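Missing here: one protein chain of the complex. Every other protein chain is in place.
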Amino acid sequence: MNAAIILFPGSNREGDALRALAPHGAAKVVWHGDRELPQGTDLVVLPGGFSYGDYLRCGAIAAHSPVMGAVRAHAERGGLVLGICNGFQILVEFGLLPGVLMRNAQLRFICRMQHVRVERSDTAFASRYKQGQAIKIAIAHGEGNYEADAETIRRLEGDGRVAFRYCDAQGKLSKSANPNGSTNAIAGVYSERFNVLGLMPHPENLIDPLVGGTDGKGLFESLAAFKAAAPAAV
Amino acid sequence: MSSHSEKPPITPELVASHGLKPDEYEKILALIGRIPTFTELGIFSAMWNEHCSYKSSRLHLRGLPTRAPWVIQGPGENAGVIDIGDGEACVFKMESHNHPSYIEPFQGAATGVGGILRDVFTMGARPVACLNLLRFGAPEHPKTRHLVAGVVAGIGSYGNSFGVPTVGGATAFHKGYDGNILVNAMAVGIARSDEIFYAKATGVGNPIVYLGSKTGRDGIHGATMASASFEEDAEAKRPTVQVGDPFTEKLLLEACLELMRTGAVIAIQDMGAAGLTSSAVEMGAKGDLGVELDLDALPCRETGMSAYEMLLSESQERMLMVLDPAKEEEAKAAFVKWGLDFAIVGKTTDTLRFVVKHGGEVKADLPIKQLGDAAPLYDRPHVSSAARERIDPARIEPPISNAEALLRLIATPDLCSKRWVYEQYDHLILGNSVQTPGGDAAVIRLGDGPKGLALTTDVTPRYCEADPFEGGKQAVAEAWRNLTAVGALPRAVTDNLNFGNPEKPEIMGQFVDCLKGIGEACRALDFPIVSGNVSLYNESSGKAIPPTPSIGGVGVLSDVGRTATIAFKRPGEQIFLIGT
Amino acid sequence: MKARVVVTLRNGILDPQGKAIEGALKALHVNGIKSVRQGKIFDVELDAADHGAAEAVLREACEKLLANQVVEDYQVEIP
Partner (left out) sequence: MKARVVVTLRNGILDPQGKAIEGALKALHVNGIKSVRQGKIFDVELDAADHGAAEAVLREACEKLLANQVVEDYQVEIP
């Protein structure tokens, strides 16, 4: 699998993403000022960070970077796009995913281990998980409170485009298991064609038993398996 | 140069308002043989205040052990450096931002983190972890909540955006800090041991380059303020608050590291307290060179700034460097790529003078070495604290049952979980946090391992107050124990000595004796002090804080897979108590 | 020329900051405040020939960047 990790000036989890992708093929870093993706890119990753300081709205300025045109074209061709944390914020600002990420309900940045429920496992991103499985994953964000108008939420739910929901260790949803006040405990959403995923948690930080656990690995393994099964997909 | 061309005229009041004592001013007159200009007075006040000159503490700091075979750089540079094997070095330091954090907790704490990160990456190291040590007033004091919320959010905001995990710290409360909280921040970075960068300039006629944010009127006289104790009206007199911009700092980090790889950097120094003045003077003085600055070229945020303001501004996220003229173009490419302001603002000279020009006029012309070397050095009178009466535990009736005492203890703000604090810090970024906050010491993996570092910050001011010598020893011993408890070999220390007004013999006595204790413990444990910071005049309305010499300890683990954690693992296991 | 842009959350969009402020004001015994919604302003200095040109530039700035029209409305005020 050939991955392209987009580097904005204030990205800071690009190294974490590189490490998670390393076992699954080649990963290249692409500067935000570039206008093209490397030939043969299968997966575009927008990593975590504070792309432009994020003083206005998270991801707002990054969404206008020159490279984003190529990212849109890639997505329109059906190519895979993964936006993690700030990457998710950029994707909604850019319009590849619906909704918006507001300040956390308790108005504090929050970093901790958190469980999320895998809502479906029949996608390129989640085939290595079981539907309904609760996985332990890290969150680290100040603005991860997913909001959209009622119609959008209805559509997302109706089309099964919610990828992950915040839950407790048993997979149950509750107010206390929702760390940031997201509508319907949404932690990640898919695009209409399920080739674009945005999520607030950091699977790339859970790939090592020494550092918190390995529940994040499944996502990268799913992507690699998807690519292996459909080598000429894009 | 005419010393009368500038306003305001130099009066005893003006001298005093610059924090210079009459005898210190006499020393200036003797040194330069004339009345200083207003700009020069500002320079002296910045260089000779407690914060920059360590005039009350220098004498006593000399007694600390700072050497060991693994020490690459001890105190005196931006940060200390130790060899951790495999061609790698660990660069670290702790620094206080106490007064600014009391005035504006969010920005004060944020810029404290920014400053200490710059100290570390100035040396060529990529920061890998931050820690802090916080002391607040009594929980029920009306300002405490506001201060805690602001400080914690500020530390988090800066470190989280910059992209370095905040992996540990300490937080406690005591009424002795009601009017003067402590915010000590520590940063740790990793570099190749043969690629460390220093502040010492070399070569005559080399360009001095300014890089980073533009200069504004932020914190003018901040360094002087940091050395003046709080009076009731301190809140009215505050200077313009410094605002941190972690995004620019991140760009500065990447640009500096990229620049260093090109071989263009001869010397580098961050502009911290006393800004441009102290960074330029230090670079020249360390290299036995003169420095000539032309302030017309300085990138400014505001119009009409005077030389005095430019020299003393404490605007954040700025660096000064001496570049190899042959590599100027490569250097420029890095500045442009990262979108930072830069300008050639001067050159090195062979005159050993610090010359500042602005608007076609010479605003200052001073002997560069003496600005540092001739700074006052005081052996302040000190008296040791009276020994406290020993209490025989057998003679005390327990006021409550042990079980009740335990419940009360674990409910105290000092002992309760600090999760509320450290959850606001990204402690997982970089994916190397093997032991996260909440344990004895943090453990981070280096690269892909198996090597790692253990990091901790500790002090128990209660002990230092009761017996400064023993308290100083204990702080070091606790740091040492916390490192060994996670399986690390303790290697070196950074300290942050927070005390009251050194002009009071009993406070100076606390300082001297704590330092003796720290020195003795460090010697006994082969645990040298490689960097640190002194923060004096921590008083409000004439009352000093409890003596608080914070200790930051660094240890090395050869295999992070073999670390012990604090939690009991399963029921039925035996519990051992080790020690006396 | 100086101008101000005001960006507010659309009606119906939940405002966690406003809610938190309402709660905090109550806790501080500031009475009589029924609701708070937080927004942003941008004080802009610009070079523009006239009022119309200024408004055009500011609208462009809002649509391209300053406001997220999924959830926000904007208003341009030129004195």
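A, B and C are the chain letters, set down in written order, and residue numbers restart from 1 in every chain.
Rule of thumb we're sticking to: contacts are C-beta pairs under 8 Å (C-beta built on N, C-alpha and C of every residue); 3 or more make two chains touch, one makes a residue touch a chain.
None of these values were measured; they are calculated from a predicted model.
Considering B:Gly339, B:Pro381, B:Gly447 or B:Gly542, the position touching the chain not shown turns out to be B:Gly339 (whole complex).
Per the touch definition above, the residue from B:Ser315, B:Ser385 or B:Thr457 contacting the chain not shown is B:Ser315. Only one of the listed residues, B:Glu26, B:Asp288, B:Glu302 or B:Asp448, touches the absent chain: B:Glu302.
Of A:Ile61, A:Ala124 or A:Leu206, it is A:Ile61 that touches the chain left out of the display.
Although one chain is not drawn, its touching partners on chain A can still be listed: residues 52-53, 55-56, 61, 64. Interface residues of chain B with the unshown chain, by the touch rule above, are 103-104, 106-107, 213, 216-218, 238, 240-245, 247-248, 301-302, 315-316, 339. On the side of chain C, the interface with the absent chain consists of residues 6, 8, 18, 21, 24-25, 28, 30-48, 53, 57, 60-61, 64-66, using the contact rule stated above.
By definition in this document, only the chains that are shown with their structure count from here on.
Averaged C-alpha coordinates put the centre of chain A at 37 Å from the centre of chain B. Each chain gets one centre point, the mean of its Cα atoms, and the points for chain A and chain C are 29 Å apart. Chain B and chain C have Cα centroids separated by 39 Å.
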